[in-house]
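Structure, as structure tokens:
Apart from one protein chain that is not included, each protein chain of the complex appears where it belongs.
To keep things simple, chains are lettered A and B as they appear, and every chain counts its residues starting from 1.
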Amino acid sequence: MPSANPPLDDQLLEEIHADQNTNTGIENKKLIMWLFLASDCMFFGTLISTHLIYRKLYPFGHPEEGAVNITGTFDIELTSFSTFILLMSSFLMALAVSSMHKGAIQSFRNYTFGVIIFGLIFLAGQVYEFQHFYHGQGWYDWKVSSNAGQVIVGNEKNKLLFHDVANTAAAKEGFGHEQFGLELLSFTPAEGADLAHPPITFKYEVELPDEVGNAPETFYGEYIYNPTDPHASQVVVLSEIPPPPVIEEAKEAPKEEASDDTAKADSGGKTDASEKAETTEEAEAPAEASETKDVTAAQEQTEAAEEHVAESTEHTEAPNEHATEKHTEDTHNEAHPHTHTPAPTSMAEVTKAAKETFKHSNYGFELNEFKQVQVVPGLDLKTSVFGSTFYVMTGTHGTHVAIGVLWLFSMLVYSYSGRLTPRHAVDVEIAGLYWHFVDIVWIVIFTVVYLVEYI
Amino acid sequence: MSSATAEVHTTHHHAVADKTQLAPEKSLLGLTRPDRHTGWIDWVTTVDHKKIGIMYGGFALLFFIIGGIEALMIRLQLSVPQNDLITAQLYNQFFTMHGTTMIFLGVMPLSAAFFNFLVPLQIGARDVAFPRLNTFSLWTFVAGAFVLNISWLFQFAHTVGWFGQGLVHTDMAPSGGWFGYAPLTGDKYTGIGTDFWIVGLQILGVASLAASFNFIVTILNMRAPGMTMMRLPVFTWMTLVTSFLIIFAFPAITIALAELMFDRYFGSNFFRTENGGQPILWQHLFWVFGHPEVYILVLPAMGIVSEILPTFSKKPLFGYPIIVFSGAVIGFLGFAVWSHHMFTTGLGKVATAAFSLLTMAIAVPTGVKIFNWMGTLWGGRIKFTVPMVFSLGFIWMFMLGGFTGIMHSSAPADAQQQDSYFVVAHFHYVLLGGVLLGLLAGLYFWVPKIFGRMLNQKLGYWTAFLVIAGFNITFFPMHYLGLTGMPRRTHTYLGDMGWNLWNLVATIGAFILGIGVLLCFVNIVYTVFKGKKCDADPWGGRTLEWSTPTPVPAYNFAATPIVQARDCFWVHKHGDKKIEYMPDDGHGIHMPSQSWFPLLCGFGFAFFGVSMAMMGAGVPYAGYCAIAGLSAVFLGVYLWALEGPGGYHLEPPHEEGADKPHDAPASHAAH
């Protein structure tokens, strides 16, 4: 094993100079690296030419307009940031090489570490950028309502919640999984909730984020959780926003909403609402529900809200409801076979499980409308020429950066183990040449691919 | 020698006379270096440029035979009209593989064989600048050749029903022509045959690039003292220009192939017309590579001829600086003429005129070279040895090919000739009449130095006769066939077009040519093992390689020569400036260590290549295999970087004069 950091004496200097005893006075490694870079110029030049040719042929990035929205897709702030990062990494690399030339190993290590970090930041930026480009952007109008009649409508401000997905189905899915932007503020067992006497009632508070428009901020109510069949749990909304409609209308309203719930079939949580909607016998159900509700606090609101509950707890069904109920159960059985969870052993466990299913029920809300109003199409290798040239070009560049990072990392490691010493300044120099080349290619790509689109 | 090796010498022992006497030495990775071996381990781990050259040559000759068989199949199919010897698809595969094999697996490696063996010797160096990189080039080339040709096996397997029965496209071997025009080579029209072709060529590209970087550094940096650039043998100069051509031309095809690969595997739109891809882009990118490629093919042969003519005229090369300069100009201008392959694609008036003029211009330096060669011969004491006969054949036949090339340079004329047999005639004249004759000349010239045995000269003359006659009989009629309208790349033709006779004649000529080539290879194989031994300088050579003993010792020169003139060995023998030698410093001669890792890289590439094609065929897990193959390549490179250059010392024999050049007068011709 070579000695770590040999003394900086004349003999070392002589050995280093001996490498330059070539006909041209240039070390072999340095010469081959410059030749490689000259060849790589042609390599990237061809790629960039392909891109330029297709840009010239198709001003829209594709033969047909609409497949691509280039300036809409690009995020010039991020890319500019990445450019500065790479530029600074280049600076640090020059300093690393410089340090090695004067034998300052620790400085070399510090600067190389800096280059690696900046390189990784650049790569992370590329990955992030590509993800966003790929998903495109969509702005959506949406309407969410609860069976209690509360309605939340998407507006200018909260459209932003789903701006990063250009695909309506995917955005809708994501929206659902984000519980329509609602947040659970608190979820606690109600007084007198008893593990031994299921179902267990929890009290909850659900909030809308600040930016959301015309609906008040907080909803609260109860969640009656059935540990043995969580999907049969029910939500009781107690907060009055807007004022609850008349009882009779409320009974009809859920049925109408059933037909709107096309998105619910595969989401277990949402079947609670459909189950609620299916029931025709509200009269019986509230009676049964009220048994459990007797245990809860806020009696007045409970009375008022009783009518709003549409439920389908298995063991409370009247025989003639079986037809519709069964259908509901069957549909939700297909999606979610009865999960007979083992008997909970602690309130904490039950709370956790209940919270999960409550979340999946979207806190009792359902999605009525979801419509795309504006889109920047996702940029994809397959759907447009611009996508093809863009990803292959920047991907090739990114691969070069990644290889550079690996190389520098190896050098950093070996500078600690003693394999890389000032004797090997030329090895550091050629890594530096490679890194700087990668930077100048980025300079060209940034200008020619990103900046010119904005002119 | 590679630089930056000093730090590992602390473990070295005394110089040994023979490396089998070396004690086992561990590399910086803790693995034993394969330095001491003989036999097959020695050959697969060698970093010796001479052995590498021999292996390149061996593979090249093998692929010449394979390519030749493919050619004979083509000619057999075309011997009579409406022949049904082979199907149209198989015919396409034969002409594709014939072209690809001959160019990438025949001519280029044979040229590489000469580069490898001769360049260090001609510049007075012990080896190339990066010996392990050289080995890497060799094994990567072998991997690429393997990937390309294993496709035949898959085609056979498919035909007998063992493989790929459910695939939409039934071509398992490449069938898109050696130029692979997209979108025909896209996934809509061809199957895994094209995948083999793409990946095979990419691998070959890596091999060529690596070798070229190595040679440029070697030639620029490792010349013996006194060997200025203008004293270099012309062959070395042509190697330098060719290497520059390779490093600037191959990136274009690398990108074109990569774009096609993305189209096929990932659905991108580079050449997908329904989404806006432009087929003409492929043509441009390919020919930006393709045109310099043909100069890559011919310049080494020109270099060889430039060595042989002076030797057998007993005169220095006429106009050396002009020949060198012309070579460089041909190389440079070679990048500016690519669209002359595309005159009929609708480039527009300005572009067509520009490329037409540039193509005419490139004939000028070529013509200058021919005049200089004539000038070399003029007034010389010409000896019609076999190499000389081949070289003279080169001048004449290449000129004929050049004339038809000039005819192509006129765009209106080319409009008639494009895609007809006239083009086939043109490029076979320059490739066979030019490149092949030059390479055969080189073989006959240098085999005595490489193997220490003289090739049978009688067989040599017969080869020359059969090859030259055969190839003329084959390809001269094609000028007529082309001008009367016979199109290229069609597997048959109707019997009433007036082409029957000359197609038959061409086929007969092809077989004569084949016999000639076979004779040559029989000669070589026999000679390598049982040929008549000869001395170190059988021809009266002019350049440094002839000053070494035969067989050439591992270290080339016991002491580094100090060069004082051009054609320094001739001058040493017949003139007043003797070659002097650097004094012995007593440390022995430093030799580079051998390595397993370039071989690992070769295996990795081969595995990667076949896996990629299997991925195209839908074989499960093939993608992972491809990644594994590439990882093996990266691992090989990484470990090779980590093992350190190593090195050992050899002691040259100390008998006086044993390693020094003969002072004898001009040698008698062998045999």
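FYI, a contact is a pair of C-beta atoms (placed from the backbone, for glycine too) under 8 Å apart; a residue touches a chain by one contact, two chains touch by 3 or more.
The definition used in the following text is that contacts and distances are computed from a predicted model.
Entry comment: the absent subunit's protein name, as recorded by UniProt, is "Cytochrome c oxidase subunit IV", drawn from "NAD(P) transhydrogenase subunit beta", "Spore germination protein PD", "Cytochrome c oxidase subunit IV" or "NADH-quinone oxidoreductase subunit K".
Checked against the full complex, the candidates B:L76, B:I322 or B:A351 give a single residue touching the omitted chain, namely B:A351.
Across A:L78, A:A94, A:V153 or A:A170, the residue that sits in touch with the chain not pictured is A:A94.
Remark: the omitted chain is touched by one listed residue; of B:Q21, B:Q89, B:T170 or B:T273 this is B:T273. In the full complex, the hidden chain is touched by chain A at residues 8-10, 13, 16-17, 20, 24-26, 30-31, 34-35, 37-39, 41-42, 44-46, 48-49, 52-53, 56-57, 63, 76, 80, 83-84, 87-88, 90-91, 93-95, 97-99, 101-104, 425, 429, 432-433, 436-437, 439-440, 443-444, 447-448, 451-452, 454-455.
Residues of chain B in touch with the missing chain: 220, 244, 247-248, 252, 272-279, 281, 284, 288, 335-336, 339, 346-348, 350-351.
Keep in mind that, in the parts below, only the chains that are shown with their structure count from here on.
The distance from the centre of chain A to the centre of chain B, each centre being the mean of the chain's C-alpha atoms, comes to 53 Å.
Only residues 2-4, 6-8, 28, 129-130, 209, 213-214, 216-217, 220-223, 247-252, 254-256, 258-259, 262-263, 266-270, 275-278, 281, 285, 288, 638 of chain B touch chain A when the two sit together in their complex. In the complex of the two chains, the chain A residues touching chain B come out as 1-2, 15, 18-19, 22-24, 26-29, 31-32, 35-36, 38-40, 42-43, 45-47, 50, 53-54, 57-58, 62-63, 381-385, 387-389, 391-392, 396, 410, 419, 423-424, 426-427.
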